[in-house]
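Once you've had a glance at the structure underneath, I'll fire off some questions.
Removed: one protein chain of the complex. Kept in place: all other protein chains.
Letters A and B mark the chains in the order given here, with residues in each chain numbered from 1 onward.
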Amino acid sequence: MSEITPDLVRHLANLARIDVNDQEVELFAEQISLIVDSMATVKAAVQGDVPATSHPIPMSNVFREDVVEPSLTQAEALSGSADSGDGRFRVHAILDGE
Amino acid sequence: MAKDELMNYEKALEQFEVVIGLEVHVELNTNTKMFCGCRNEFGDEPNTNVCPICIGLPGSLPAVNKRAIESSISIGLALGCQIAPTGRFSRKNYFYPDLAKNFQTSQYDEPIAFEGSLEVEVPSGNTFTVAIERAHMEEDAGKLTHVGGSTGRIQGAEYSLVDYNRAGVPLVEIVTKPVYGAGAEAPELAAAYVRSIREIVKALGVSDAKMERGNVRCDANVSLRPHGQEKLGTRTETKNVNSLRSIERAVRYEIQRQAALLAKGTAIIQETRHWHEDKGATSSGRPKSDADDYRYFPEPDLVPVQPSKEWIEELRAKLPEQPAARRKRVQAEWGFADLEFRDVVNADLLDQIEETVSAGAKPQDARKWWTGELARIANSQDQNVTELPISGAQVAELAALIEAGKINDRLAREVLTYVLAGEGSPAEVVTARGLEVVSDDGALIAAIDAALAGQPDVLDAIREGRMQAAGAVIGAVMKAMKGSADAGRVRELLIEKANS
Partner (left out) sequence: MSELIRKNASELVELLKSREISSVELTQAHLDRTAAVDGDVHSYLHVGPEAALAAAAEVDRRRAAGEALHALAGLPIAVKDNLTTTDAPTTSGSKILEGWVPQYDATVVKKLRAAGMPILGKTNLDEFAMGSSTEFSAFGPSRNPWDLERIPGGSGGGSSSVVASFQAPLAIGSDTGGSIRYPAFVTGTVGTKPTYGAVSRYGLIALASSLDQIGPVARNVLDAALLQDVIAGHDPHDSTSLPESLGSMADAAKKLDVKGLRVGVIKQLSGEGFQPGVSARFNESLELLKNAGAEIVEVDCPSFEYAIAAYYLILPAEASSNLAKFDSVRFGLRVTPEGTPTIERVMAATREAGFGPEVKRRIILGTYALSSGSYDAFYGSAQKVRTLIQRDFDAAFAKADVLVSPTAPNTAFKLGEKLDDPLAMYLNDIATIPANLAGIPGMSIPNGVAEDTNLPSGIQILAPARGDARLYQVGAALEHMHEEIWGKRMIDFAPELEVRG
């Protein structure tokens, strides 16, 4: 059995900033356990010294010259936001108020 | 903010060994950001230097700025680091509203430069070798402004505003290995180390290196352990200390604070702390927790950086001289006494004086103006002398005007205020405002006659050789001519008159 406990699901959901209720926690723990158990075969697949592949087509040294390109206007930048003011994106307080 | 108990500094050092570690973030002065073509510019209207990439719109992808890579390699080389054959960007995942993508593109297990060292001299003249663990590239975050609440601080704010102009600006983070053995000089060493980093990146031309603008930011790690103990003590990390003086004070404060706790048997909490310049104290920030799982993984949208040997050697050939060597050289060239030179270094005026001297001024004149009048003006305006809007070339011009007898010291000080007010170069100010000393005999004789009218005995006194009597007349003439009289010529004319 896998180690995906409800508490772990709660912790992971918190890391991923997703509210989850108790019912979802139970369901996800069950489903993700099943998935993780079946995905755990990868651990056994690799023997010896095998390098990891992070990019399917190997390339290196792809650069951009340090040349200015047009930016968005302030209005364009803010156009998709739920709330803005003073030319900036407005968000709720970061810390809990007293 | 609860008041911390502090142990007497000397007593703390008697009981504990200090270990420090420094993380310095250097903001590069590239034209554009790290991963997009937006301008890397300080002080523009909010959210005007932004694009789909740096505000993290869905679908956008990063593209690496070549000059930022070159700058980071140069910094690595200047710090005596090895340059990695493969450097790789990774994603550091955490949520924060100033982080547009909610991950920071950074270098994790494959930094571009590693294993370097830097010789650092502290004010006492002692020299320490600081081992550099790594220098890696990463992107800056946006700027948060906290609105509402009583203090305008993050605590108690009603809401916050985000400006992403700075988001994606390239940074090089330089991390030291633990630094042992600085003892009582640990705070000075911390500040001197950051000063050296600033000198290096300025000399390389890769950063504006202005601490007050956040171009160079320092996080200081401090831990204590009883003398003779092998195991390192728990450290705290004081964040974003933004002046050399603050670094020194913050390290000193943490030593005293931690010593008081340890002496009482209280454990140090591993946490970030914030420095408060006004209170001269640090306060508790966020403790380390399991929420700090950054889930680093290689950035799939960027390919590795594999600098060729030729490229590295090309950059190595362009390195400027090391700060310590440069200091030795210029002190000898300028002929400054040790104390004079230390003042210059501590005021961060090496560049200014070098520029002034190379514009033709005598080294002592350059030193006098920068550490004297200009430092005084900066101080009175609560500013850094290096921030004054005057160049070394302009100071040299001022010195040349005095040398040529066009102005005197008093006039020169007046000229300076107008130069600083943006009225032009010293020569332009002198011309525009007519501040030249008057050595035109006609005007001077008229002024002398007017002054003598009130004190007819003076001429007799001069004739009898009592020259001090002349002072009063010279003073009166100067006063009448608002300081612009050529005092030497007035004296000559007075003697002529007495003897005629």
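Here, a residue touches a chain if its C-beta (ideal position, glycine included) is under 8 Å from a C-beta of that chain, and two chains touch if they have at least 3 such contacts.
The structure displayed is predicted, hence computed values, not measured ones.
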item: Listed residues B:22, B:38 or B:55, member touching the removed chain; value: B:55
item: Residues of subunit B in contact with the chain not shown; value: 52, 55-64, 91, 93, 95, 97, 100-103, 160, 162, 293, 295-297, 300-303
item: On subunit A, residues whose C-beta touches the chain left out of the figure; value: 4, 8-9, 12-20, 24, 28, 31-32, 34-36, 38-43, 45-46, 50-57, 59, 62, 64, 72, 76-77, 79-83, 89, 91-97
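Here is the rule we go by: only the chains that are shown with their structure count from here on.
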item: Approximate Å spacing (C-alpha centroids) for the pair subunit A, subunit B; value: 38
item: Sites on subunit A touched by subunit B in the complex; value: 11, 14-15, 17, 54-55, 59-74, 77-78, 80, 85-95, 97-98
item: Touching residues (chain side subunit B, partner subunit A) in the complex; value: 30-32, 36-39, 45-52, 55, 57, 63-69, 86, 95, 97, 144-146, 148-149, 154-164, 290-291, 293, 295, 297-298, 300, 302-307
